[in-house]
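Every protein chain but one is kept in place in this view of the complex.
As written, the chains take the letters A and B, and residue 1 is the first residue of each chain.
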Amino acid sequence: MALLEVKNLDVTLATSRGPARAVRNLSFDLDRGQTLGIVGESGCGKSMTALALLGLLPENGVTTGSINLDGQDLLTLNEDAMCGVRGNRISMIFQEPMTSLNPLHTIGRQVTEPMLIHQGMTRDQARDEAVRLLERVGIASAAQRLDSFPHQLSGGQRQRVMIAMALSCKPDVLIADEPTTALDVTIQGQILDLIADIVAEAGMALILISHDLGVIAETVDRVLVMYGGAGVETGPTASLFEHLAHPYTQGLFAAVPKLGSGGRRGQGARLATIPGLVPELVDLPTGCTFADRCNIADGQCAGTVPTVHDVAEDAGHRVACLKPDDAKRQFAPAEAGR
Amino acid sequence: MSVFLAKRFLTFVATLLGASIVVFLVLEILPGDPSMTLLGADADEEAYAALRLKLGLDDPAFVRYFEWMWGMFHGDFGVSYAYSVPVMELVWGSLGLTVPLAMFAMAITVVVALGLGVFAASRHNKPGDYVIMTISQLGIAVPNFWFGILLILFFAVNLGWFKAGGFIQWEDGIWLALKSLFLPAIALATVQAAILARTTRSAVLETFREDYVRTARAKGLTRSQTLWRHVLRNALIPVITVMGLQFANLLAGTIVIESVFSLPGLGKLVFQAIANRDMPVVKDIVLLLAGMVIVVNFIVDVTYAVIDPRLKVHDV
Partner (left out) sequence: MSEEKQNPVMAALSLMMRYRNFVIGAVLTGLVIVAAFLSTVWTPHSATDLAIRSRLQFPSLEHWLGTDHFGRDILSMIMVGAQNSLIVGIVAVGIGVILGVGLGLWAAARRGWTEELIMRFSDFTFAFPAVLSAIMITALLGPGAVNSILAIGIYNIPVFARISRGAANAIWSREYIMAAKAAGKGRFRITIEHVLPNITSVIVVQATISFAIAILAEAALSYLGIGTQPPEPSWGRMLNDAQTYATIKPYLAIFPGAAIFLAVLGLNMLGDGLRDILDPRLTRGR
């Protein structure tokens, strides 16, 4: 049994225009010490998946399926029990360090808060621990920084504080949702390295969410590609980048000029080679959601739910596509040209 | 003192100065020579001249302005034309009614509005929210003096729980005095509480959408812990802004409500003074009321700096 087992996860948001299926039939496993990257365009359901894991969906959201943490289905827990999981067993780092810290509270107060509510520490114990944590994430003169306010810190420092906060209760699972997107390019690498080091050190599981294939390739050992709320391809990072079995993954990859540079690219440039727009979650096609943008799709694709094929069976690399052979053929020349 | 507070203090002083100049121009210079009003049209030239000398009316305007200001700072508010007693004596007793009444009404406003606003926000889009929002929508439209009359009709005339009007002096018992101010304070507070409840509700709802609130929830705080520790203090900033503006409305409203409940406050005094063409009294009262509004707005600015650490070092 894996540490975290997500099975047939569905997230539906009630909107004024009808139910929007933000996540559809998503399954993945994650064990201690493993790292998983979830990649996809904005609106593909990757952030919704993260919020569903924490039970923090907006009020109009409904989740079905199961999310097992050490065999305990989180979806069956009541709100109080979920509060005991959040920040304690599953922690999250958010995209916007500038706005994710309370501007009116000191850094110390915010970093110690999880320890005070989950671990019953005294204020002094929590403060000592907070200094250690801040030192670990690379904040200079950590003890003095406890009394600073967020506005006195730079963006990178704030993200380090967010990381310290997320780590404070030594969670089993750390979710990082676009942790570097809002940061300067020069800081991005440092923050990613820090996250990777800490995760390895503590042996926790990491879910790294990003739209950036470069960030994903550098940091995680497994990748899940999401499109229109569903997983379209999943596999070990090496195998995935070797085969690029799904036309959408190929599109994402083709839009990245140099893999592994870690640089930031504009959304428009990255997706220039994929025609069309991200589908509306309210009226998704009945079959393959990518059909209308796919260059190998035929009349059958839009009406038929894609079947799952093994790309590299031993590595657990799978793709959800009706025409995996066509996709493979189309990718081959590009591979040869490299 | 931070840059923010220093700047606000300068604005505060400049605003007081500007207000006093306006009051002086409108009520001292524009009305022209008061000796005519005081002595009538039939008095002889010497009598006019003597009075003008006595009142210092022959001095240049700026000298009279500085004398007025100097006096105000030293508690010398000038002499009433109509009663020939120091204005201070007239004003002091009335202040003891008007200021407590405004503060009483403000207290009711704040308690009711914060309670209802936070409750409505916590019941967002549920029946409790709709009921409170509907009541407050109606409450905003109620003219306070009409509401005062209705309160008198119901609680004083019908039920006999309160007196229909009049003020029981503080010396005769604090509770009795407060009781005689209760209906007026309710009449004043209703509209303001309705406005402030709506402000509070939207501020709380807005704050609940902030990223740091999501962070707090992700740490494992319950909804109510999040509300008390992270939302309320942040939501207070717009609420305090509106409270500051409301104090001005409450003071102005006091003048009207005093008339409804026949209370001998600043309102009554100023209307008598207008009827008597007693300009020194009008002038002093108008400046006092404006001054109180300005002082309250300054207190609001200071409160910002206390709540928000960003203002302690940074300029806004």
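Remarks
The definition used in the following text is that a residue touches a chain if its C-beta (ideal position, glycine included) is under 8 Å from a C-beta of that chain, and two chains touch if they have at least 3 such contacts.
Since the structure is predicted, the reported quantities are computational estimates derived from the model, not experimental observations.
Every visible chain touched by the undisplayed chain in the complete complex is listed here: B. For the chain left out of this panel, the touching residue among B:57, B:252 or B:305 is B:252. In the complete complex, the residue from B:90, B:185, B:236 or B:289 that touches the missing chain is B:289.
Listed residues B:93, B:143 or B:173: the one in touch with the omitted chain is B:143.
If you put the missing chain back, the residues of subunit B touching it would be 11, 14-15, 18-19, 22-23, 26-27, 30-31, 137-138, 140-147, 149-150, 152-153, 157, 164, 198, 201-203, 205-206, 245, 248-249, 251-253, 255-256, 259-260, 270-271, 273-274, 279, 282, 286, 289-291, 293-294, 297.
Methods note: only the chains that are shown with their structure count from here on.
Distance between chain centres (mean CA atoms), subunit A to subunit B: 53 Å.
Those residues of subunit B that touch subunit A in the shared complex are 210-212, 214-223, 225, 229-230, 233-234, 307-310, 313-314.
Residue ranges on subunit A touching subunit B, taken from their complex, read 54, 56, 79-80, 83-88, 91-92, 94, 96, 99-105, 113-114, 117-118, 149, 151-152, 162, 165.
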